[in-house]
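First, the structure itself, so that you have it in front of you.
Excluded from the complex is one protein chain; the other protein chains are retained at their positions.
Letters A and B name the chains as they come in the text, with residue numbers starting at 1 for each one.
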Amino acid sequence: MRFGFFLSVLAHVAIVMAAVVTLPSMFDGAEEFQMLPVEILEIGSETNVRAAALKIAEAPEPEPVKEEEPKFAEAPPPPPPPAMNEPVADDAMPALAKASDPKPKPKKAEKTSVKNTMPRRKPKPPAPQSKDELDLGELQALLDKAPKDEPKPQPQQSDDALDSLDDFLAEDQADLPRRAIGLGDGLTISEVDALRQEMQKCWRPPTGAANPEELIVELRIFLKEDGSLVRAPRIERSGTSTFGKNSFTMAAEEAARRAVVMCAPYDFLPADKYERWKEVTVTFDPASMVGY
Amino acid sequence: MRMLRLSKIAGLAVGALLLAACSGYNGTSSVASDSYADPSGPVAGSQEDLEANVGDRIYFAFDRYDLNDAAQATLRRQGAWMKMHPSVTVLVAGNCDERGTREYNLALGARRANSAKDFLTSLGVDPARVSTISYGKERPTCMGSNEECWALNRNDITSVTGGPAS
Partner (left out) sequence: MRISAPARAEEPLHIVIDQGKVEPLPIALPGFIGKSQAERDTGTNIAKVISDDLERSGLFRALDPRSFIERSMDFDTLPRFNDWRIINTEALVTGQAVIQDDGRLRVEFRLWDVVRNQQLRGKKYYTTPENWRRIAHLVSDEIYTRLTGETGYFDTRVVFVQESGSKIARRKRLAIMDQDGANVSFLTDGFDMALTPRFSPTAQEVTYLSYFNNKPRVYLLNIESGQQEVVGDFPGMTFAPRFSPDGGKIIMSLDTRGNSDIYVMDLRNRRQTRLTEHPAIDTAPSYAPDSRAISFESDRSGRQQLYVMRSDGTDIRRISWGEGRYATPVWSPRGDLIAFTKMLRGRFYIGVMRPDGDPKTERLLTESFLDEGPTWAPNGRVLMFFRQTPNRRDGSGGTVRLWSVDLTGYNLREVPTLGDASDPAWSPLIK
C-alpha cells in the first residue's frame, strides 16, 4: 500500500512537472508539416494508345477533342490535328503549375514526347463510322429483353401525358390524324413521349451547377430504321454562356451525348413512320433539375 | 506574472484531471481535500472565503445578460466584500450554455461579464480591480444536455486573482 502510494505521488509529481514544463513552449508543439511537390504532365488522347489485339471495328470513332477549344462548336469540328492530343510534356515543369495551364503546347510536345514511354502513333484512319455504333446497338439489344419490334411499354407516363395534353390533341385532331399510317405522317404524342421517356432514363443532368440555364444542350441525332444510331449525335447548340465553353458546358455536352448513345437503339419507334424520326433534335435542359 | 501563474494553476488542474482516470486516485484525492479542510474556516479575502460566505456566481436567462434580483443581491455582497478587502482583485468570467453558436456565445459571455463589472463599479468598486473574460460555451460547469444544466451554465463566475490570500 505504502509503495503504491509512493508511486502515485511520484506519478502526480511527474505530471505536474510535465504540465509546468510544457507551459513556456506553448507554440512549438506543432508537428512537422510539409507540402510535397508533384509534377504533372498531360497524357495524350487515344492516339497514343495501341489498339493491340483489337479489331479495327472496335477502334473508337474519333470524337472531336473539344477540351482546349475556345469557342462553341456549332457543328462537330473535324478530327483534331494529332498535336492536340499529344502529351504536353515539359520535364522541368514546376510542381502543379501545369495542372491549370489550359494551353496545349503542341510543338514542344512533339519534341519531348520522344522520350515518352508510350509509342506515338498516327491517328488511325476513321473506322467505318457506323460500325462502332452498330456494335453498341447490338449490345444494347442483347441487354434489352424487350421484343424488338414492339414499342416498349410506357403506359403510365404516356397516359398521364396524354391526359394533360387533351386540349392540345383536340385542337390538332382536325388536321393531324393521330393514328394514321403512312410516310410523312406525324408521330402520335404517345410515340414522341415514349422517345422522350427513354432518353430521360439515360440522362444524368448536371445538378448543383451555379447557372444551369447555361447548360442547355441541343443534339441532332440520326437514326437507322432499326432505331440504332447512324453516327454519333451532333451538337447543334450548347450553352448560352457569354463566357464561352468551360468545363461545365463540356460536361453537359458529354452527358447529353452519352444519354443518346446509351439509350440506343430506339427500336420502339414505328417503322412505318421512319421518315418522321430518322432525324431528331433533342434539347437537354437541366434547369429544372437543379436544387434551386 | 499573475496570468502566468493562473495558467500554471490551470495546468495543474489539467494534470489532476488526467490523473482522475488513474485507478487509485480516490485515496490521494481525499488526502488532498483534507488539506483544504481548515477548522478555522477560509482565509478572509480568499477565493474560498468568496465562495463560502459571499457567492462567486450569478445566473442569467437564455440569451440574456441583464441582472435579475438574485444576481444583483450576490453582486452587492461581492461589492461589499471587495470594499472589505481593498487589495483583492477579481476576474469575472462570462459563460453560456451550449444552445448557441460559438462566436455569438463568446460575445454574449463578454456581455454577461461586463454586466457584473458595471454593477460592481456602480457600487463604488474601482474598475481596475475587476477584469473580465468570456469563455462563451467552452467552459460548462454542468455536463448534461438538459435545461437544468443549461441554466447552471449561463453564468458569471468570479474568481480572486490577487489580494491578501495570494
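Quick notes
Rule of thumb we're sticking to: a contact is a pair of C-beta atoms (placed from the backbone, for glycine too) under 8 Å apart; a residue touches a chain by one contact, two chains touch by 3 or more.
Everything numeric here is computed off the predicted structure, so don't read it as measured data.
In the full complex, subunit B makes contact with the omitted chain through residues 3-4, 6-7, 10-11, 13-14, 17, 20, 63, 65, 98-104, 106-108, 110-115, 117-118, 132-134, 138-141, 143-146, 149. One chain is missing from the display, and on subunit A it is touched by residues 22-23, 25-46, 48-54, 58-61, 63, 87, 96, 99, 117-119, 132, 135-136, 139, 143, 161, 164-165, 172, 176, 184, 186-187, 189, 192-193, 195-196, 199-210, 215, 220, 232, 246-252, 254, 257-259, 261-262, 275-277, 279-292.
The criterion applied here is as follows: only the chains that are shown with their structure count from here on.
Chain centres here are Cα means. That of subunit A falls 62 Å from that of subunit B.
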